[in-house]
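Every protein chain except one is present and positioned as in the full complex.
For reference, chains read A and B in written order, and residue numbers begin at 1 within each chain.
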Amino acid sequence: MSMLQLLQANAPVGRKPRARGRALPYLLSLPALLVCVAIIVPFVVAAIYSLQRYRLNLPYLRSFIGVQNYVDFLTDPAFWNTLRISLVYTALTVVLELLLGLAIALLLRRPTRFHNAVSIVLLLPLMTAPAIAALMWKLMTNPGFGILSYLVGLLGFTDFKWASDPSTALFTVVLVDVWVYTPFIMILLLAGLRSLPRQPFEAAALDGVPATFVFFRITLPMLAPYIITASLFRLLDSIQQFDIIYAMTQGGPGDRLMVFQVQAYLEFFQYTNVGRSAALLMILWLITNILSNIFIKNWLRLRARVHRQA
Amino acid sequence: MEHESLAGRIFRGAALTLILVFFMFPIVWILLMSFQTNEQILRIPPRILFEPTLANYEALISGQLRTAAGNLEITFMRNLWNSFVLSSGAVVLALLLGVPAAYAFARFKFRLGETIAFTLLSFRFAPPLLVLLPLSLYYQELGLNDTYVGIVWVYQLIALPLILWIVRGYFEDISPDIEHAYRLAGHSWSEAFTRIAVPLAGPGIAAAGLLSFIFCWNNFIFALILASADKQPVTVGALAFVTASGIQYGQIAAAIVLSVTPTLLLALYAQRYLVEGLSLGAVKG
Partner (left out) sequence: MAGLEIKSVSKTFGTVRTADSLSLSVEPGEIVAVFGPSGGGKTVLLRMIAGMFEPDEGDILIGGRSIVGAAPERRSIGMAFQNFALFPHMTARDNIASGLRKKRGADAAARVQTISRLLKIEHVLGHVPRELSNGQKQRTALARALVGNPEVLLLDDPLRNVDAKLRYEMRLELPNLLRRGEAAVLYVTQDYREAMAIADRIAVLTAGRFEQVASPEEIYARPASVAVARLFGDPSINLAEIVPFVEHGTVFATISGARVLLGAADALPGDRPYWLGVRPEDLGISLLGGGDAMPARVLAITPMHEKVVLLLRLEDGKEWLASLRPDALKLAAEDSVFVRFAQEAVQLFDRETGLRVSLSHRRQAA
């Protein structure tokens, strides 16, 4: 699959095979193999579930129904709502985190002591459990005493309900996601920025090239592979977001934040509809794969271009 | 870059201040809240200066919470202990299993290795629930539901791929000649592995171990589905605690502080390894 291409593109070439101890590598990788089995078997089982009418509370109704679960989604407004919310959530978080992460990385570009200290402090949100981060923000946005509610009240938004209001719920969870994950993009882009060759920038400075030109025509193109990698990671995590949304609102208010995994979780545990839940997850898996394929193709193309220039 | 205008410097300073405030404020504020009584928390406008109290922490640690409705048992310390057992158990197991496998991937070119790499990568971004749903049904039948062993095993899905990818990169950076030299000097394969390869990949193993510990600790969805109250880690426990204690905001804040402190301290202590591991893990796979 495409992730393998990504791997192979990075893998060192010319490793030498050794004849000795032919069994050894297999023996050593046995645990990894077990984990693979532990992933593949449930995956296949889930795929089979998705083709069944399978409700835990009505086990005697269990039967093979082909793609009926999938067909049902086509006419189900709840499914389209889920798809829309998931995509909007993903687009918002990835774009905001990318812009903010890039801006911070550029600000911290020079490796001074202070800049390094700031980048270390910014690690802390990333190392906070997303579910706990959601609780922190929940406390801060509590309509009774939350500091943020108080502060926006001072600005005139006295009736700002954050996650409990359908019109601002998405904004609130996106804010938490941005708080947790922007540092991830920042770290990758900072590493990328600091590894760029200096000559093009020195030459541009000597020639008095305007800063905006340097940024759009030199910095961004050279940073593109890092940007693509970082966004791919965020994209794939974001479309599967569960922790923040579940801890914050459990998908509410109403169905306002019913993203894929929250919806699937509720289908399974609240409505005990295993078949439907599995079908929903299979669709999510499919979307994830399509998105990652698009990204990796671009990534490989960009990489090839950067290599040609170098 | 060297010669920056005054306006530029002011802009840069202001921007960095805003960024620091945005990313640090929640942590600082919750920390402050955890030292306040409920009355202090509910005061409007909120005050930065207050008489700190340790009552919230005392309540959490003693497990007894006195409320208007009567005494409430808190199992939060139990959750903290569970998090510790589950995460360290998962990391130790993943290191024992993953470091030799990472070595095999780095040193030998073999079909199975490529297949495993392929599978782990393909499923790196599969929705976790997809794997968890069937597992939760099987676990019930196998009696693994709600056991440390069962949860440590599913945590391998988080820790093992991470360790494999990061450590493999470090092994690949060691010249095979160094190991050959050690073997020619009269040492077996396992001696060369434990005395040469593992020490030289030490920073990578540390980075991978730390990252996996943090990711296991921070995991929410696995335990939400597979663990009931007495095996729950802090991520799930904190949410349950919020539901149960209702309006005891001081204690909630203290619980949050207690649940993030271990990972944040680890992150600060080992930030160099972390950044290395995150970047490598991201770039490699």
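Note that a residue touches a chain if its C-beta (ideal position, glycine included) is under 8 Å from a C-beta of that chain, and two chains touch if they have at least 3 such contacts.
For clarity, every value in this text was computed on a predicted model and none was experimentally measured.
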Where B:Gly8, B:Pro52, B:Pro199 or B:Gly246 are the choices, the one touching the absent chain is B:Pro199
Which residue among B:Thr17, B:Ser62, B:Gln140 or B:Ser188 touches the omitted chain? B:Ser188
Which residue numbers on chain B touch the omitted chain? 175-178, 180-189, 196, 199-200
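Just so we're on the same page, only the chains that are shown with their structure count from here on.
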Taking the mean of the CA coordinates per chain, how far is chain A from chain B in Å? 17
Within their complex, state which residues of chain A touch chain B. 1, 3-4, 6-7, 10, 12, 15-18, 21, 24-26, 28-33, 35-36, 38-43, 45-46, 49, 103-104, 107, 109-110, 118-125, 127-133, 135-140, 142, 144-145, 147, 150, 179, 182-184, 187-188, 191, 205, 229-230, 233, 236-237, 240, 242-243, 246-247, 260-261, 264-265, 268-269, 274, 277-278, 281-282, 284-285, 288, 292
Note which residues of chain B are touching chain A in the complex, please. 1, 12, 15-16, 19-20, 22-24, 26-27, 29-30, 33, 41-46, 97-98, 100-101, 103-110, 112-113, 116-135, 137-138, 153, 156-157, 160-161, 164, 172, 176, 189, 214, 217-221, 224-225, 234-236, 238-239, 242, 249, 252-253, 256, 259-260, 263-264, 266-268, 271, 274-275, 278-279, 282-285
